[in-house]
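Note that one protein chain of the assembly has been removed; the remaining protein chains are unaltered in position.
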Amino acid sequence: MEPLLEVKHLKVHFATDEGLIEAVRDVSFEIKRGETVAIVGESGCGKSVMARAILRIVPSPGRIVEGRVNFHRGGRNIDLTALEEKGPEIRAIRGADIAMIFQEPMATFSPVHTIGNQINEAIILHQGIDQAGATAQTLDILNRVGMPRPSRIIHRYPHQLSGGMLQRAMIAMALSCRPQLLIADEPTTALDVTTQAQILRLLFDLQRELNMAILFITHDLSVVSQFADRVEVMYLGEVVESTDVITLFEDPKHPYTKALLNSIPQTGAGRGQRLQSIAGAIPNPLHRPSGCLFHPRCDSFQPGICDQVSPKEINIDSDHRARCILYDQQYSDKVSSAAFDR
Amino acid sequence: MLRSRPASQEALNKADERQLTASQWQLIWWRFRKHRAAMISLAVLLLFYFVALFAGFFAPRDPARVDAQFAQAPPQPLVFIDETGFHFPPIVYGYVGERDPKTLRKFYRVSADDRHQLRFFVRGDPYLILGFIESDIHFIGADDPDSPLFLLGTDLLGRDMLSRVIYGGQVSLTVGLVGVFLSLILGILLGGVSGYYGGWLDVAIQRLIEVLRSIPTIPLWLTLSAALPRNLTQLQMYFGITIILSFIGWTEVARVVRGKFMSLRNEDFILAARTIGTPRFRIIYRHMVPSFISHLIAALTLALPIMILSETALSFLGLGLRPPTISWGTLLDGTQNLNAIALTPWLLLPVVPIIITVLAFNFVGDGLRDAADPYA
Partner (left out) sequence: MSATKPLLEIKNLKMHFPIKRGIMGRTVGHVKAVDDVSLTIGEGEVVGLVGESGCGKSTVSRCIVRAYKPTAGQILLYDAHGQAVDLASIPEPDLQPYRRDIQMIFQDPFSSLNPRMTLRQIIGEPMRNYKICRGKELEDRVAYLLESVGLRPEHMSRYPHAFSGGQRQRIGIARALALNPRLIICDEPVSALDVSVQAQILNLLRDLQAEFRYSYLFIAHDLSVVDYICERVAVMYVGKIVETADTATIFTDPHHPYTAALRSAIPRLNPRLRQLPVPLEGDVADPANTPSGCVFHPRCRFAEDRCRQDTPAMTATAARHHARCHFAGQLDLSGHSQPAATA
């Protein structure tokens, strides 16, 4: 199946006063039509910057320095990185073909216009239909995201809605033009568990209905396990492991993924079992470790290799890649077997 | 996302240790240093204050010395090169008195026929260093203390404008500082009481502030300075003016302080201080005040130029300081009629240090404001 979006060797740098931050360094992956790809990582891993780079909305002083983002639309292949940042082409794609929802719905809506007006405006802008037609569509989409009494909600201002409702309204606005790709940046992080369940279920149902692909950005592995088809695990700007969701949870290869999975408490696991923690903290992006970025915290650290060479992406099988020298033939004789047991 | 996050301790070297143990004020200073315009302005201000502090040394003459013979003389240019060659220290040309054939008014012209060699560290009019050490050494002057040396010209009575501007700086540069300092003390006290205790005291102070702020400033100042007794000494008058200037200034400080107190009361680290049994007064001076004092200082630096301009305005109107006190405002007093400006435009020169000072304070204030919160 032809991919919908291909990200190839994407690099995004931030030139700050303190120095150069390589927020995204050499990230490649693809999303097929109707598929859900999750980007998982902790703070500072570059997942949000990467998502914004796709839509060309990287905040200043960030800049895409290398790479391509190929978007396949109606048999045509558009390199989004080649488009002018504020030009008409990318604006036509943003919101219509690729939509984005954020962690903070308040930031998406203007506080001085009603919800209805703002969704109407998006529909009119991208579809070029009249006010009455737009209002009908707005009501329809609000209904579809499970908003109670849409005809009243359209006259409300953003601050009059609860967090969960506002999240629904933002999803409605994002989906109003039936995008082929929805980028969801931590859409449930600010919500309570019961509301999170509502929103996840909603996204799941809408995806089936509209056959749209979702790029789901999150730090929460349990949400990933319930929602994603494929997973890209990011650490300090690099994808360290990439595979389908079942393999990731049942047979993770990269020591970071393994450690992360072991460090999450689970209900029912009981109090007897001690959590395995990962040593240290995420390094400052200005002071990146040499060699493998994870080596200072890694249980399988191989002195003389990991702190010196940047690991290549290794194909474990056709659909599973990990950026770790443990799986690199080149070093197979130098790695102690004990490293794999951890 | 990109909230700066300290590195793992292993990755840090010795140079970073300095950063990690740096106090608030060090961090502010390091940030401030990056602000070029502010750094240059700070240097200019320091120079101004240094010159004002040692006014007697930098002023070529006694500012009160009257040379009727050279009344309303124009500025003399410093000459480094002329047909006789290169001069260092430079020379100045003397004056020739002439009379306008129509108005019969006497005026002076700089003439190259009369040369005076200047020297550094020459003996001249006696003065007191810092008010108590007698000296007669001047930074620059002619060999003969009685020869004319008026680099910025003279006023109606033949007093040296340069010396008067330098002495005027002593008053004008400090009147704002003292005013701001008084505002700060009053503001923190009243704002702190208002914000910390709340209740009727808060209501009373807030209403007082609103009333004070709703009075137009210039008439208020005029009234207050008119109320100052006429027979005050120069020093008493000076403090009178600073009090008048801080009369409005403290209200702004008090508002900021009150707001900060109210928002800080709900901060986690203040609650933490309470749970570990920190006494109330210690919470205020150890936790609350330090967390907004730098903002306040930045805000007050921006308020300083207003104070300086207000002093100038009051003195210009003859309601602030009065001669023989020398301030930049009183120096401008003499330029109130158009005639004076047309015939003796150099009397307007005290405006130049005022503009430079005000601009410099604004830049420094901007730099401080940007650097004030190193933890943002």
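Order as written gives the chain letters A and B; numbering starts at 1 within each chain.
Everything below uses one rule, namely that a residue touches a chain if its C-beta (ideal position, glycine included) is under 8 Å from a C-beta of that chain, and two chains touch if they have at least 3 such contacts.
Just so we're clear, the structure is a prediction, and the values are computed from it rather than from any experiment.
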Tell me the shown chains the invisible chain touches, ordered by label. A, B
If I consider the whole complex, including the chain that's not displayed, which of A:Asp192, A:Glu209 or A:Asp319 touches that chain? A:Asp192
Per the whole complex, from A:Met165, A:Leu181 or A:Val239 the residue touching the absent chain is A:Met165
Using the document's contact rule, name the residues of chain B that touch the chain not shown here. 5-6, 8-9, 19-24, 27, 267-269, 271-279, 282, 286-287, 290-291, 374-375
Hidden partner chain, residues of chain A it touches: 42-43, 162, 164-165, 192-198, 200-201, 204, 219-223, 225-228, 245-246, 248-249, 259-261, 263-271, 274-279, 281-282, 297
